[in-house]
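We show some of the complex, not the whole, and keep each chain where it was.
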Amino acid sequence: MSSRIKIVLLSVILWLSTIPAHAQTQGAIPGVPPDLIEDIVIGSRVLADFGVVDGFGHVSARDPANASHFLMSRSLAPALVSADDIMEFDQDGNPVDARGRSVFLERFIHAEIYKARPDVMAVVHTHSPGVIPFSVSKTQLRAVFHNGAFLAGGVQVWDIGKQFGTTDMLVRSNEIGKSLAQALGDKPVILMRGHGDVTVGPSVKVAVFRAYYTDVDARLQAQAIGLGSDVTYLTPEEGAKADTVNFVVLDRIWNLWKQRVQPK
Amino acid sequence: MSSRIKIVLLSVILWLSTIPAHAQTQGAIPGVPPDLIEDIVIGSRVLADFGVVDGFGHVSARDPANASHFLMSRSLAPALVSADDIMEFDQDGNPVDARGRSVFLERFIHAEIYKARPDVMAVVHTHSPGVIPFSVSKTQLRAVFHNGAFLAGGVQVWDIGKQFGTTDMLVRSNEIGKSLAQALGDKPVILMRGHGDVTVGPSVKVAVFRAYYTDVDARLQAQAIGLGSDVTYLTPEEGAKADTVNFVVLDRIWNLWKQRVQPK
């Protein structure tokens, strides 16, 4: 290929890259505002950027145009997710219009939580390295500081083996997803034994914030335990009050994250 | 190329580099030298760069034109702070000329410390991840090495619950700020239970240096404890002597930090 053609193509590519990510997909899924798609993209990338997810994990949002459906990327590493990768799934986790795209094995986590929790507008699943140790330990994850306040109401560990015996550890069916959703109850976070965690929230931003600060809080708690003295945790009442503030300051950190991972 | 030409060119380059990035904001706050604004900007960004702050935390300086006032960014993640974001606050933490900009909820930390401590010219508040474990543990933070010498005089933990019962953990009023300032006493550092810390100093550079090395020292102490044997800390006398040197070598590390985070 000649250099001239290459330069022309590169110019076109550069020009394409100046069109904002959501402009390109506007209208791709009927009734879905581009901002929501963008939040899923930013959330996926920022969790990858902080190592809360590596090649695995996913961020979803309830479909505003059809409350029993949800939106999630095709099967792809979170760091690589773009607006074009977001697909629509029905209440049982079936893709509405797959067009040959492969989907996440564990989409049932999302489907069953949206079914069980009408208040939940977003779900994040990670293999958070700070959290996994707590998923296999008798030591309970607790709220160490105010940004982890949403943990102060208590965090359960769901052990897939309790109900399903020997498995491949994955939430690969609606039945398993339902068991996980039941264990989550009305809480914002649930740990999965030998696997990771799920965080939920009234928006993508909140669910991502919780995935991030569950990881941070877990690391802080592990360090505090390592000091060898008694540890003082936030009381459930302090947690309830402090978590209200998290919602107020959320945009401050979200704007930072957006700049970090915004597709240029 | 001869050495003489090189020296001339280097001089020009050096001179160019002294034209501050914030030249366009010169005079934005009457009587405030651009260098002081720049120190706040560099300090905010370098603490973000090292993870001592994430989306939250703030750096302030006493107003040289009005010693009862202080200078601090509008509500913004520290990594994003620029000269244009610095605002003036009065002795009670009220913005002098808000012009619609939102302000930090916890500006009372700064207001009340400037009131109580005439010697303090700068205040830093962080959610330092090395330090938080010590804020919730009975194990006291101590000076492990000479760069943490300012900790050798003893570090207290201020527990908001002692005086204010169940709160959202934040210093959201002058009354709470005053309680924190009293607990700080004449020390350079105070920890806040389940929250973070505050460092103060006779200049922005010193307060930022202390925020950074409080985090470093805390991590070193945690590791030393983890080795399972007795730990030898700096004596208060060694700390007093060693801290004098920190002031002498401060510019060496500040110049490094400046290059790391200087807005290009």
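Order of writing sets the labels: A and B. Residues in every chain begin at 1.
By our rule, contacts are C-beta pairs under 8 Å (C-beta built on N, C-alpha and C of every residue); 3 or more make two chains touch, one makes a residue touch a chain.
Computed from a predicted model, the values in this text were never measured in an experiment.
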item: Given 2 visible subunits, total identical subunits the whole complex contains; value: 4
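Convention: only the chains that are shown with their structure count from here on.
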item: Rounded Å distance, chain A centre to chain B centre (Cα mean); value: 33
item: Contact footprint of chain B on chain A as seen in their complex; value: 143-147, 149, 216, 219-220, 223-224, 226-235, 237-238, 241-242, 244-245, 248-249, 252-257, 259
item: Touching residues (chain side chain B, partner chain A) in the complex; value: 54-56, 75-77, 79-80, 105, 127, 129-130, 132-139, 159, 161, 166-170, 193-196, 222, 225-226
